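Below: one structure in structure tokens.
A single protein chain has been omitted from the complex, and every remaining protein chain is retained in its original position.
We call the chains A, B, C and D, going by the order they appear; numbering starts again at 1 in every chain.
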Amino acid sequence: MTGSMVEAPPAHVPDELTPGRSRWHGLRPYLPLVALAVAAVVPYSTVALPGIFEGPLNSPGTLQLLAVCLVFGGLAAGYDLLFGRTGMLSFGHALYFAAGVYGTDILVTRAGLPLWQAALLTITGGTVLAALLGAVALRTVGIAFAMVTLAFAQVGAILVARDFGGLTGGEEGLPLDVSGLPAALVGVTNTVNLYWLALAYLAVVVFVVHRVSGSPTGRVLAGLRDDERRIGVLGLDPYRFKLVAFTLAGGLAAAAGVVYCLIVGGASPHVTSSELTLSLLVMVVLGGPGTRWGPVLGGILYMYLDHRLTAFGSSDTVDALPEFLSRPLSQPLFVLGTVFILAVYFFPGGLAGLKTRLTPLTRALRTPRRPSKR
Amino acid sequence: GSPQETASGGGDSTAPVKVGLVYSQSGPLASYGKQYIEGFRAGLDYATKGTGKVGDRKIELTEVDDAGDPAKAVSAAKDLIGKGTKILAGSTASGVALQVAPIAAQNKVLFISGPAATDAITGANKYTFRSGRQSYQDVVTAKSFIGDPTGKKVVVFAQDGAFGDANEAAVKAVIGGAGATVSSVRAPASATEFTPFASQIKAAKPDLLFVAWAGTTAPAMWQTLDQQGVLSATTVVTGLDIRASWPTFGAAGSKISFLSHYFDGASDTEAAKAAKAKIPGGTLDLFHPDGFAAAQMVVRAVTEGGDDVDKMIKALEGWSFDGVKGPMTVRADDHALIQPMFQAKLTGSGTDFTATAEKSLTGDEAAPPVTQMKG
Amino acid sequence: MLATRGLTWRIGEVAIVDDVAFDLAPGEFLGVIGPNGAGKTSLFNLITGLRRPTDGRILLDSEDITALPPHRRARLGLGRTFQASSVFGSLTVRENVRLAVQAHRGGSMKLWRRAAADREVAAAADAALDRVGLHHRGTALAGTLAHGEKRKLEIALLLAGEPRVMLLDEPMAGVSAEDVPELVAVIRSLTGDNGRSVLMVEHHMDVILGLADRIAVMHHGALLACDTPDTVMANATVQEAYLGEQL
Amino acid sequence: MTAPVLSVEDLSVRIAGLHILQGVSFTVAPTGVTVLLGRNGVGKTTTLRAIVGLTPRNGEASGSIRMDGGDLLGRPTHRLVRAGLGYVPEDRDVFAGLTVAENLRLAERRGTTPAYDKVFALFPELDRRGRQRAGSLSGGQQQMLAIGRVLLNDNRLLLVDEPTKGLAPKVVTEVAEVLERVAESVPVLLVEQNLAVVRRLARDAVVLAAGRVAWAGAAAELLAEAELTRSLLGVGSGDHHGTPTPAGVRKDES
């Protein structure tokens, strides 16, 4: 019975495994490339979107915010490989992200390695860590799996907080020593390069997840989500496939950590918290698990709200409201929480499900409905 | 537009001076942030004699909430810098201060850290200053409670993590260095049941117990120390937190010797009077002086430096001024803020407590050792 | 081809499967009948490795497979259907079968190939769907199929894996009368080609009598008889315990 | 003919945009068994579920389903059941995590004395296995439990979806007998694939095809005419032994 909590990823056929049949069929494969191109030239635009961003699109503040959003879009897409596509509910994904953040930071700041070496080592290390811990955790299933992964992540959080040997900086975090970094990544004027880095990361993750989901392995993962026992009887080892998904997702998360560390310029224990995993879950469900763009959109939107709501809370519009409204509204978390709840109601199946939700509406508009007796 | 363009801080002599304040308006440290900003406004008013202007130039404040999250603070700082802000201040949390400081250095803007107590901000880089006290100054104040430390036994009770580490190290250096034996009992910050630690402390039979504990579990901790008889067996010293927390000490409050950064009535300077008159409610609290001093430093920097950050730094280094707490000096070597500290007693019951100053230490008495400027 | 020796599965004191020994020759069709709860499905679970026997051995091609996990046994050519349909509910019918084909042909651990591009897999899957008459439901989500359709999909999944030994657990339950002959024909064709063996549990006596070379009767976990259909049907115990008074 | 206990009129069900039932109308006589026939996927289960108000959330039922003059459509399931509508679902749907005894206890209805004797007399297995988890029962045993829990209570109409599926021939006979006996006092709407059972029990028959009623009338009439049976059900009706056995199925005609 408790299994149902884990079976829960709403059934979505992987996009990649269903043939598209729309009128835009011929164009669709190119849309992501167009989107990527558009995103890549955003920094050349001085368009200001008042209310949405503080400054024009090419201002460092906006680019920084976008970069953070993009990284989390990628991180959520990677997490969805576990949750939405394989049906594994991990509560400890933050650990691999945190390993990426702290790994990079420590190797650069404390060990003085050049960035590319630090990044390579960190991603490898994060992947190996995921493989090792996954190998243990995957001996359990369902809620037990969720809790074991949570436990591992919690140990990670405790280790970071304990600050062994002054390595992590404990609750104060560890600012990144930029002296050894390529100049193009340092300084506010170079925020654009971080933006491009984040965009590249997102593109890679989306491509990888898309590719893997549409691969023979992806098909097996989709099967695992529904019925693990059946996969075994078909002659495939469920454990191996789950471990592959877990490791891959872990590696992608570690890579996200590397990029994030550069963008934020340091590590802080926020990234080790179980709340982060929970947020990942929220992002994925907000966007639509098991869909290609849902988790990406969910991640971007979540981070955007998370950052921008603080500004919203202290804006004049809110201050002008009567106190019983302005006080809760000036609490960013209040607004964020309310937004989730509303999102769950109004976009069941996530943002990606919006299209299908609207289909009946458009159909109804086209063909007048037969009056029913009820 | 070009992707690498940032607004330049207009150099003309009547353009407003942009000052960015990044601090906690929401999140766990929201109350500290509130005091800080109230203090800042009062200080700005005081330093500009009510005009809000330096010469013909208006000081234009942009306030951003970081919710205690360094990532948000960094985003905000980059945004402000991108818009031409040359002066950043705020930083309620140490984690935030430590991440913003390098951003300031990379982009060559002035950064005046706020309530964040971490010692690591002192000497972090030449662009970074502080308007509040640091952990070391707390510890030096604690030392003043035991007279001659030689041969005395001191126990530090602190949370795991950087804050506890810093306090433990400071006690070892300050009190241990003066001849006392220092040992420590550490507890996880998440602990909710303190009997084991209280027992350990009791077993150690210290002459002085220094407690460095922050967070909502503090009252439970004090109650346990009291119940297990630690408070009556030895001198216990800790930092006095904001006024709202006083009632949570309960009966334990009167048995503790407090070192204090500031409380209402600890000083009676001109600045304190001005601050008192200006802030909502009229009662000063722990972090009002930090905001007040930050505003004084900003005005000094702009007056002397205009838009030139290097000149601002020159103007601040070695500068002495009269703050809310009394005379303060920005030490040129490492930008530590030399300031008076206080010993306090808490009396009262229920929800009604008052703090009274027992003694005050001069800035020099409480001064931290000089650290090497890192960048 | 497939054989068990002293196969026993106990829960506590109760033997659910009790000292079962039989041999399945290549190309043979062995029907399994017995009252509800006799242990037929449990026997299948032991053979396919979903349950571990408390005693006894299972041999495939005279090799001991008793300790192998389910997927290893499947790779050795053991396939089965489930009594309670267990299909991949959130995948389309066609993807269900493709997955089975792919599992059989190997190459599932390929992260970087496009699954949809493999025409051979697609063709084999479509052939399997054709055989059970589910072709027209190819794009429906398996979870939304009507009961009888799921039964057919079960069989298609089995066919797709081209196993050498097939275990069918009540394939006809819930299949509409009209479709029974077709499915019977499909199942019959299984043994015909290249000496595959079938073990089938079924309560439809006509179907099993029409298909089986031999019939094994289970009762209280034990093998009561294993003989030609006529002999078995004439057995008094079978008549009394299993068939009862016919409608 | 007396007034029907249940009359379904122009019942339409759409699920996930598919028009599954397209105007189904039939009646259930106040006594005896009315059997609902048709190929896999024509909508038999959907019809029964619509009657007890279990159309899925992404579906929509319209038309009218009248029992004792009231319209059942739109009323909550638990009310309908308490009012005497007994439902035996197709997939048994026993509560796998609960024991057999708990499953039965759950089915007790307030205000009536549960007829445990009747049920245990019919399925002694259920008595014996009271403490076993229902999920570990064999398929047939689960089916017994699903039927048994409805028979615990007095009902005004029984909706039974393929009760003999997966049961051993002997038990099939027994279940058929039980239903026959039950039907003497309570009308039954039965979905059944086993023609032998149909032949034994059915008084009226309704044949569905592609979401519509293809034929309705006395069961005897349907089964008597070989041609009709073949065209509607796709099987010959000459054979009198259990399940249909069209020519060619048997290996060796014995």
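Following the convention adopted for this analysis, a residue touches a chain if its C-beta (ideal position, glycine included) is under 8 Å from a C-beta of that chain, and two chains touch if they have at least 3 such contacts.
As a working rule, contacts and distances are computed from a predicted model.
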Hidden chain of the complex, named as in its UniProt record, picked from "Acyl-CoA dehydrogenase", "Amino acid/amide ABC transporter membrane protein 1, HAAT family", "phosphoenolpyruvate--glycerone phosphotransferase" or "Phosphate transport system permease protein": "Amino acid/amide ABC transporter membrane protein 1, HAAT family"
Chains on display which the left-out chain touches in the complete complex: A, B, D
Candidates D:Gly97, D:Pro124 or D:Gly217 - the one touching the absent chain: D:Gly97
Contact partner of the left-out chain, one of A:Ala39, A:Val128, A:Ile143 or A:Ala200: A:Ile143
Contact footprint on chain B, counting only the chain that is left out: 26-31, 160, 185-188, 190-193, 195-197, 199-200, 216-220, 223-224, 227-229, 242, 244-245, 247-248, 250-251, 351
Touching residues on chain A - with respect to the absent chain: 1-2, 4-5, 8-10, 136, 139-144, 147-148, 150-152, 154-155, 158, 162, 274, 278, 281-282, 285-286, 289, 327-328, 330-341, 344-345, 348
Contact set of chain D toward the excluded chain (per top definition): 52, 54, 76-78, 81-82, 87, 89, 93, 95-98, 102-103, 105-107, 109, 149, 153
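Assume only the chains that are shown with their structure count from here on.
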Centre-of-Cα separation between chain B and chain A, whole angstrom: 36
Centre-of-Cα separation between chain D and chain C, whole angstrom: 27
CA centroid of chain B to CA centroid of chain C, Å: 74
Footprint of chain C on chain A - complex, ascending: 11-13, 16-19, 211-212, 214-220, 222-223, 225-227, 229-238, 240-241, 244, 248
Chain D residues touching chain C - in the complex, by the definition given at the top: 15-16, 38-42, 45, 90-91, 125, 137-141, 143-144, 162, 165-174, 176, 193-197, 199-200, 233-235, 241-246, 248-251, 254
Chain B-facing residues of chain A, complex: 43-46, 54-56, 58-65, 68, 158, 161-163, 166, 169-179, 186-192, 264-266, 268-270, 307, 310-311, 313-314, 330-333
